[in-house]
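Apart from one protein chain that is not included, each protein chain of the complex appears where it belongs.
The first chain written gets the first letter, and so on, giving A, B and C; residue counts start at 1 in each chain.
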Amino acid sequence: MRSAEETREALGKRFPAIEVRPVDPAPNVTVHADALRENLAWLRDELAFDFLVFMTALDRPADDAVELVYRLFSHESRASVVVRVRLPRDGARVPTVSDIFRTAEWHERETAEMFGVEFAGHPDPRKLLLPDDLDGHPLRKDFSHPNLVRLPEAP
Amino acid sequence: MGLMNGLDPRSLVLRMPGGNVLISSLDAAINASRSNSLWTLTFGLACCAIEMMAAGASTYDWARFGFEVPSASPRRADMMIVAGTVVRKMVPVIRTLYEQMPEPKYVVAMGGCAISGGPYVYDSYTIVRGVDEIVPVDIYIPGCPPRPEALLHGLMALQERIRGQSVRIAPAGQA
Amino acid sequence: MKENVTFGDRDKNVTFGDRDETSPPATSDEFLLNIGPQHPATHGVLRVVVTMDGEVVKDIVPHVGYVHRGLEKLFENRTYEQIIPFTDRTDYLSAIANNFAYVMGVERLLGLEVPEKVQYMRVLMAELNRIASHLLWLAAYGLDMGAFTPFLYAFRDREEIVSMIEEASGGRLTTNYFRVGGFVHDLPREFFPRLRKFISRFGKAVNELDTLLVENAIFVARTRGVGVIGRGRAVSYGMTGPCLRASNASFDVRRDLPYSVYPLFDFEIPVGRNGDTWDRSWVRIEEMRQSLVILRQAMEGFPEGDHKARAPRNIEPPAGEVYSAVEGPRGETGFYIVSDGTRKPYRVKMRKPSFSNFSALPEILRGLKIADLVAVMGSLDLVVPEIDR
Partner (left out) sequence: MEYGTILVFLAVAMLLGMTALGVNHLLMPFRPNPVKNATYECGNVPVGDAQIRYNVRFYIFALLYVVFAVEAAFLFPWAVVYRRIAGMLPLGEAVVFLGILVLALAYAWRKGALKWD
């Protein structure tokens, strides 16, 4: 049974640039897109982070980037870790991890259609939630659509 | 006898020794039978579906009014209760189901979402602002979700409307 | 190449009996069965396209999105208080669990301490809501399996809980009862006598429901050993809640990521052994009994105090992010909120259990029969707006 402290030390050794952001206690690790698969597999096999809680993206138009967020949890040590990947906003490409974590298959499909991130090697890259005739990526900040009427600001 | 209060007032009841004779119009008989046995198409989309189930359970029990049989297939359904949020991906399905229901058919828009898009009117790119953009609606039941009593009240209003219909002229909404 | 001879092709000279060694063995064609958005077994608007070989399911392709309202986009244009009623409506069976997770997240962003009485009230409401949600699952599952009686008995008990919740919050289903820092108003005076009466009566009612459905011989025959998913695969699919605990994985957010005052109560976490459909049902029945235990302890230790902390009038949390999760009736319900210092969140990601639980369906069902599809889908206790959001 690996304890949370041991896990944090092991993380510290492998990822020098660990940071803890305000309010959320889980350590944040930023990796490069090419090293994503290898790091996630390592986290799952070595440190028993067997549960991908969720995977989503943050659209940062200010610095022309989209940031992927993978949050992992370990049933064994009850520790959490957040893996982040920064990608250029247009033409963002990252390898799929749906074979490492099966739940990633649907999370990636949703993130792909909502943010326009392409997941290379995804087994079933169809749209998940959006109707087929809706093009564009809704969760991007600059998304506009005739059916989308914004709530008027309070006076 | 349940049928009695369902008939329209013009029908005549002759009290005779050894039994009564009832003289009424064909419309009254048909409307009484139609309004007292409306079969609903089970069509729960979101939260209102749970209140619809509660209306079907023993506490509120819409079987007292004749809505005994929730039929899953549109072929045997008289009434489609649209209970929940209607989104654009669902539009062709609702349209097809409505077409596949035999006349005379009625549509009840239950809850804010079905009436006008409800809380999702603003800032939703897939919302349909009211199911009456897709199918002709007979009864609107406001609420989010409406209480089972409100649903029953709406359905009784529908029964009242059916009693006023006639076979000669096409019922309202059956273009 | 097998020529697809259909009855319509009268002009073809190939007669049906014309077989030679090159033609493949006479097999039955696979056909597509579409269990579409409007179907009693799908508990809402799910669509599952099943490739069938006779009675056996060869492959399943789920289609979702028929109730996708785009909530995460909507949240980006709402203030923190305006989001609370929407959290009810993403999972209307456990509106309180969603309120709980979201409001706790915002309180952590604000660094706001909540009075102990509010914590106790939240646990009370959460456990009541869990029982109500499990009762509705039992009712719907009974209908799927062809047993109408559990539906009526389960709803009789559920109406009792729902009217109690309505008395406290004003809403039967979509309660909108939680606020950042506490509650809209305090518990009504006659809430505790009613709760005490309910707890004493419900202990017996759970056994009655248990024998009515879960211990029923036909139900056991249809669910024992059907739709098995192992512990490793369940975790890999991100399953949580009763579906995960049925596969021999003892994980419950109330105990493993403790929040609110749950550490003060002691209750067991029911864990099934072999992850089949029956275990998923048994775990939910046991959870209802454990919820009663928690309710009793929460009532005894109920402190005095006011029902709301002094939250700021306009909530503007500092820039930062938080992930707050709660053990909802269906599993881990969490909100990942990223704030940028303004009155509206920069991004809110809702982690909903049915999304992951449902994604495991194709793997569970491959090779089972069509009747098992209905049984397995019912045992996953799906709420569709949780999948579509």
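Keep in mind that, in the parts below, contacts are C-beta pairs under 8 Å (C-beta built on N, C-alpha and C of every residue); 3 or more make two chains touch, one makes a residue touch a chain.
The shown structure was predicted, so the numbers you read here are calculated from the model rather than taken from an experiment.
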Looking at the whole complex, which visible chains does the left-out chain touch?
B, C
Touch with the omitted chain, as defined above, among B:S37, B:S58 or B:T96:
B:T96
Contact set of chain C toward the excluded chain (per top definition):
6-8, 26-29, 31-32, 34-39, 47, 49, 53-56, 369
List the chain B residues touching the unshown chain?
26, 30, 73-75, 92-97, 99-100, 102-104, 167, 170-171, 174
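Going forward, only the chains that are shown with their structure count from here on.
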Where the centre means the average of the CA atoms, what chain is farthest from chain B?
A
When B-C and A-B are ranked by contacting C-beta pairs, first place goes to B-C
Dist(centroid_CA(chain A), centroid_CA(chain C)) in Å evaluates to 24
Provide the C-alpha centroid distance between chain B and chain C, rounded to the nearest whole angstrom.
30
Expressed in whole Å, how far the mean CA point of chain A lies from that of chain B is 46
Which residues does chain A have that touch at least 2 chains other than itself?
130-131, 138, 143, 148, 150-151
Quick one: which residues in chain B touch 2 or more of the other chains?
87, 89, 122-127
In the complex, chain B touches chain A at residues 87-89, 121-127
What residues of chain B sit close enough to touch chain C in their complex?
41-47, 49-51, 53-54, 57-59, 72, 84-85, 87, 89-90, 93, 97, 119-120, 122-127, 144-145, 147
Chain A - residues contacting chain B, complex
130-131, 133-134, 138, 143, 145, 147-151
